Structures are given as C-alpha cells and as structure tokens.
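A single protein chain has been removed from this complex, and every other one stays in its place.
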Amino acid sequence: MAKKINGNNILLLITFVLFVLMYGIGCVIYADKGFTHLQTFLNILITNAGLICVACGMTCVMLTGGIDISVGSLIAMDCMILADGMSNKHMNAVTLVIMVLVIGLVFGTVQGVLVSYFDIQPFIVSMAGMFFARGMTAVINTNQLSITQDVSPLFYGWANAKINLPAFLGYMNKKGKMIPPFIRPSVVIALIVLVLVFVMLKYTKFGRILYAVGGNETSATMMGLNVKQTKMFAYILSSFLCSIGGVLYCLNTMSGSVQQARGFEMDAIASSVIGGTLLTGGVGNVIGSFVGVLINGTITQLVTTNGKLLSSWANIATAALLCFFIILQSIFALIKERSK
Amino acid sequence: MAEENVLITMRDIVKTFPGVIALDHAQLTLRKGEIHALMGENGAGKSTIIKCLTGVYHRDSGEVHMEGVEGNIFNRNTMDAQNIGIATVYQEVNLCPNLSVAENLFIGREPRTAIRTIDWRKMNKQAQKLMDDLDIQVDVTQTLENYSIAIQQMIAIARAVDMECKALILDEPTSSLDDKEVEKLFKLMRQLKAKGVGIIFVTHFLEQVYEVCDRITVMRNGTFVGEYKIEELPRVKLVAAMLGKDVDDLAAIEKSEIDPKKAETLLTAKGLSHKGTIHPFDFEIEKGEVVGLAGLLGSGRSELVRCLYGADLAQTGTETIDGKELKIKNPLDSIKAGMAYLPDDRKADGCIAGLSVRENIIIALQARYGLFKKIPMSKQIEIADKYIKELNVKTASRETLLGQLSGGNQQKVILGRWLATNPKLLILDEPTRGIDIGTKTEIQKKVIELAKKGMSVIFISSELDEMIRTCTRMLIMRDGKKVGELTSSETELTQGVIMNAIAGGEK
Partner (left out) sequence: MKETWEKIRKSPLFLPIVSMILVLLINLFKDAGFFAIGFNNGIISGRLIDVLNRGSEIAILAVGMTLVVAVSAGTDISVGSVMALAACGCCSLLAGYGVTSVTELKYPMLVGMLFGVLLGAICGGFNGFLVAKMKIQPMVATLILFTAARAIGLLVNANMIVYIRYKPYSYLGNFIPGCPLPTPIFAAIVVIAVVALFLRNTAMGTFIQAVGINSRAARIAGINSTVICWSCYLVCGICAGIAGIIASSRIYSADSANIGLNYEMDAILSVALGGNSLGGGKFNLAGSVIGAYTIQAITTTLLAMGVSTDQAPVVKAIIVVLIVVIQSPIFKEWMAARKAKKVSAGKEITA
C-alpha cells in the first residue's frame, strides 16, 4: 500500500526544497565570498545554536496547540543576568549558568500553571511573560554590558573553544595552508538537545501525550491522559530549553542589553512553522524545526554576506516566509475540511 | 441486596450545580453481561449520573459500589474510573485524529522496550491483532482521521475493550451512524455482552433500545423513576415513564392538506449540485406545502438544504422563487429572497449563546435590514416579546442570555428568529433533535399551523413517524440523489414503505 501523501508531508518537503534552493542560490551568487565553504554552513550553526534550542522548546509548546512568545525577552534577561553577574557582581560563570537555568524553570512553571490550570490563553500569558522578562532586564541593568576575557576567563574560554573537524573538509587559505573547519561547543550542546527532544517526542509517553493534546484536548482528557500536567510541562520545557538557548546565545554575542534578542520569538516561531509544525497543534517534529532554523540562518547569512542590505531585510524576509507558510497551512486545512 | 451478578450499584447520588439540583437521590444498577438502557428526556440527569460515575463530575453525596472493589468508590477523574474497569465512549469520538490508530488504542499504556522507550513495532502488532479479533478492517499505522466516524467509534470501543473494562458506557454512540453502522456496533455490543461486560447504553432512539437492550432505567428531573426488564415495558409505557404523564397528543395532529387545483409553485431549483455531496438535483415546493426530505445521514438531505439556502455554495444549478431567478452567494441573499433555515447543529450553527434572547430573535431580521438600518429598541422588544409568547419560550426575561436556556427553548428562540423575518420558505433541519418530547410536539404543531397559513416548509428529521405526521410530500434521498417521492394522499406514508425506499429495496 502506497503511503498516503498528505498536506503535512508536502509542507515539510517544501521546506527542504526551499532550504536547498536558498543555500544553492547563495553558493552561486556569493561563491567569491566563501559561501561554498563548509565553514559558512558551520557558522550558521554556531550563530544559531541558541535558536535551535529555543525552537525545540517552541515546537513542544506548539504541538500542544499553544505558543510561547516570551522566549526573546527571556533570552535578553538570561544574557543580562550572565553579563551583569560576571562584570558587575564578579560571580562565577558556572553559578550564573545554573542560576539562569533555574530561573528558566521557575519562569516556565509560572507560565505553565497559568496556561494549564487557570486556562488562560497561552498568548496572553506569554505576552505578559515577554513584557515581564524584558522589563526585568531593564531592572537588572539598563546599560549595554559586554563580557570580556578579563571579566570571566572561564566563560570567555567556553565561547572561544574550537572543535576542529577533520582537515580534509576544510579549504586552502591564500598562503596554501589547510584550514580545518571548526564548530564551537555551543553547537554540540544544541545538537544534543535536538536529539534528546527528538527521542522524547517519538519514544516517550510524555512526547506522545503532547501530540494527543494538540490533536484533541478533550479527547486526550477523556482517554485518561493527564492533559493539564502535560501542558504545564510543555511550558516548563520551553522556558528551560530557552534558558539553555539563552546561555548559548550569550556565548555567541558575549553581551547583555535591554534591546537584545528583540523579535527572537518570531524567529523561533517561524522556524517551527516553516519546519512543518501546525499552529493548531498535533503535527510537527523537531527535525523540521531544525531545518526551519537553518532556513532562518541562511536568510540572515545571505543578507550579511551581501553587506549592502539593511539588516531589517532579514526580519522582513523571515516574516514574509512565516506569512507564506501559515497561509499554506491554512489553505491545506481548508482543503481538508472541504474534502470531508 | 442479595441479587447476584451485580457489577455496579449507585445509590442516593446527589449532585448540585449552582442553582440547580441535577441529581436528586438517583440510582443505577448494572449487572454483568447485560445491556442496560438509560433513558430520560433532556435534563433528566442521564449524562450527569454517568459523569459522576466516570469521575468527570464529583458527586455531592451518595454511594457507588463495584464488584471487586473495596468500599465506596470515588473517582476523581476518568483515569481513576478506567483503572477500576469503567470505560466510556461518547457521542463525539474522543480520540485524537492526528495520531495513528495503534497509538489511539494504546496511548498512555504503550508497550515499552528494555530502556523504557515506546516499542512501536510491538504496539502496531498488538493493535493489528486487536482490530482483527474484533473484525474491524483498518491499517493501524494510518492516522485516525483517514477513517469514517463509524470506524472511529469502533476503535474507541476497541480501546475500551482492550483495557479490560468490566463496565462500558456508551453515551449516544449511534446518533451519527447510519443503519448499517449501527448494526455493526450492535454486533460488537452483543459480543462484549457474551464476554460478561456490563454495558450502559444511553440513546434517544427507542427502536434501538428495544433491539439490543435487556433492561431499562428511566430517569426524570434528576430522580430515579424505575428499572424495568425490556419485555415488561412497552414503548408507550416507556414514553409515559419518561414524560411522567400519559402520551396524549403525539399522534393527534391534524395535517395540512393542499388542494391540488389551487397549488402555486413557490420555489424551483434545477440542477443544483455540490461536489462530493449532491448530484444535480431538481426540486420544487408549493405554497403551503410541507415537504419532507427522508434519507440516512450522509444521503445528502442536509447538504441539499444547505445548498438551497446558500449556507454552502452550490456549484451548478439555478433557483427561482415566485418566478424570479435568484443569485445566491451567501445566506443573506436567501434571507432577502424570503428563505429561512434552521440548521441541524443547533450549538454550532444556531445558538449565539452569549447574546440575549431578544438579540437572538431580531438578529436575522436585522441582518436582512442591513448594518445601517438599526431596528429601534422599542421595536426589538415588541418583536422579541411577540415570539417569546407565541412560541411559549420559557425564559426568565427577554434579556436572559440564550446560553442559559434549555435546549428545547433555545430551539424555539431560533425558530422565532426565523419567523420574525416572515419567510415564505422555512427550512427545518432536524428541528426536534435532542430536545424533549413535549417541545417536539409543540414544534410539529407549529409547523403545520404555519403551513396552513401558506408558508412552505422543508422538514428534515431522522424520526420517520415525526415526518409522517407533519409532511404532505416526502422525497427520499440516497447517495446524494433523489430516489423516490411519496405523497400522503396516496396513503402510502408508513414507516415500512419509507424505510424500504431509503434502504433501496423493492417497493
């Protein structure tokens, strides 16, 4: 029996094709600017390690039919805690990272309880979360802080550690020396998170209940599944993964400011949606979201490689892409309804 | 109690909601290997007592005992109930459409591998075996939404069965199934009965009760009326027990008749079709005529009237009313042409629960007048009061929110909404479903009264006797096509004849 091709598969297929196409175009146009090197691709991973974690969490929440728009602000708050803690309070980097993760858990628990047990719209809750976290960032410190080697050698070391890949993947530089491609530890962490979340979604009871809740919440309740608890954990997971993402993001930017990661929630949601997660919940997986992140990263990379375009073009392109995909989703849903 | 074989006893169950006593010392006894009908009008407390048993609601007081379980049982949620072997299948299939059949069967108790992850292969194998055992033909790896509602319902029951339930509760499982599917379901129920499962069967269909049940418990106004063996309780007595009075005027409605000489055509539709649901269809209705559309669910009867009215857009065909051709793009066009449509899904398509009774009554008329010609408040009150009185709507005031009224009264308000537009053609799709018998009769009488005044009515109902009582002509539909036509003058309108026509047998 031939496997039925449904709308959801088509969406994912479009995403893959789109990524290959975009990257291919980039390779052709910007070949002279090193777009063809493996390192460019790895750089996309390095810059977006944080986004990968956040998108994983976002996918889990969106599978339940919810949404979490607090992630951008939460990242700003995390970065500010790290930057302020290291440069002004001279705290240990390890302590701070643990603190950030715990804050993520607490933050997620509050949002999760409000959404699941008080039955408040996820958007409203996470919007309050978004303003709260952004405001708290300003409460901690209103200045732009950067983390330098003097402030915390340890954190600086994490950020600049290189993990070299086999040299034959690299390229010759002008002096004829072989430069091996490298990644940063943050990429490893992000990929581990990705694999763990993938396994969790596919092979654990909790993961499957997330899908069930998104498919039909009443049914899931009637089937005796603990819907409220599952939803709450989804938000906790999202905020927790977001905090991990926040640390990775900070490793990449090495700074903290109130304006940081504005619009990041949009990138995370766009990655998820582009990767085939339905806004209505119940369908999607993190592999798709990962491709979504790559598309997102490629857009930014294309805009920066060009050098002449304003950075806001990247925002606009992502928004347009998100718009395109949710309209596609909506059309598929309408077709499905009509064919019934 | 010395009776043997008793599986579940519920005694003195009391449940109150703010301002309402839903259950007043109600009781229920279920034995092993029996199919037990739970009957009562809407608001009798059937659903409430079941929800108290399954843990959806928490009872205020009373005792629940079950064989093999110590002491007074108090289920906090459906999971608790499932754990002691009480499973429920509801009218709306409570499964997840986005998951595979196998997952729907096993979610929450999936087979695990050695490292506690889900063993998909084992799960699919077990699921397929379960389906084969029950003779349900599905591919368990497909997502559930690929299957019909009937199959989904079977899968829901299979899930309950596999969880080794001792008691199975079926809450109106048949209301969205056609006869063949109901037959399949009954077969499954009898199989389970033979295995010793106790089944509580809630339904509005009397025929089905007599076909499959062993015992009946009747409830009324939240109280227990009595428990009867099926052979001891003829239909009339059952209805009387449910209503609390003898059936007086159910059959005593005088039908409207049309003098064929004076007949005037009101609406003609030619070649009306909608992809996938109705084939090109011709339809005519005369002034003062009550035309019934008979057929099974999915035969195209509801879809036809939706196209006539413009709730769904017809792909081909023309409509003329009073000789004038109509261009119907949306419901508003039909309203302006003098049509009114009472949809079958009251909750989703009819009620605007958060608006007051007054606003609900005037809204269609206001839509007809348009956005800018607001009906003055005094006029609104006048219209609302008129229909509240005329249709005998039981409401605290005209400003009460519609959602606070009972189902039957909501239906009357929506009927009033359409009468207020003073239509030439009234389309009623299942106007009496899910409402109590008293209101049913009132609505039937009203239909005939309106027809006598010259209004044309299209009447759809799943209950044939109701259609026989009200309709002057009946179109039989099957698979989106008209397959027959019967008129009352030829005295051929009996249930048998109609059912034969619907089923497609010989006349």
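The first chain written gets the first letter, and so on, giving A and B; residue counts start at 1 in each chain.
We adopt the following convention: a residue touches a chain if its C-beta (ideal position, glycine included) is under 8 Å from a C-beta of that chain, and two chains touch if they have at least 3 such contacts.
Everything quoted here is computed from the prediction, not taken from an experiment.
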- [ ] Sort through B:Gly62, B:Gly85, B:Gly350 or B:Pro431 and give me the one touching the missing partner chain.
- [x] B:Gly350
Open item on the list: With the missing chain put back, one of B:Lys184, B:Arg368 or B:Lys445 would touch it. Which one?
Closed with: B:Arg368
Open item on the list: Take the complete complex as the reference. Which residues in chain B touch the chain that isn't displayed?
Closed with: 18, 311, 330-332, 335, 341, 343, 348-355, 359, 363-364, 366-375, 417
Open item on the list: Need a quick check: the contact residues on chain A for the chain that isn't drawn.
Closed with: 67, 69, 114, 117-121, 123-125, 127-132, 134-139, 142, 258, 263, 265-266, 269, 279, 310, 312-313, 315-316, 318-320, 322-323, 326-327, 330-331, 333-334
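In this text, only the chains that are shown with their structure count from here on.
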Task: Chain centre separation in whole Å, for chain B relative to chain A (CA means) - done: 46
Open item on the list: With touch defined as at the start, can you tell me which chain A residues reach chain B in the complex?
Closed with: 1, 4, 6, 199, 202-205, 208-209, 211-212, 214-216, 218-226, 282-283, 339
Task: Complex contacts: residues of chain B adjacent to chain A - done: 77-79, 81-82, 88, 90, 92-99, 103, 107-108, 110, 116-118, 139, 142-143, 146, 159, 276
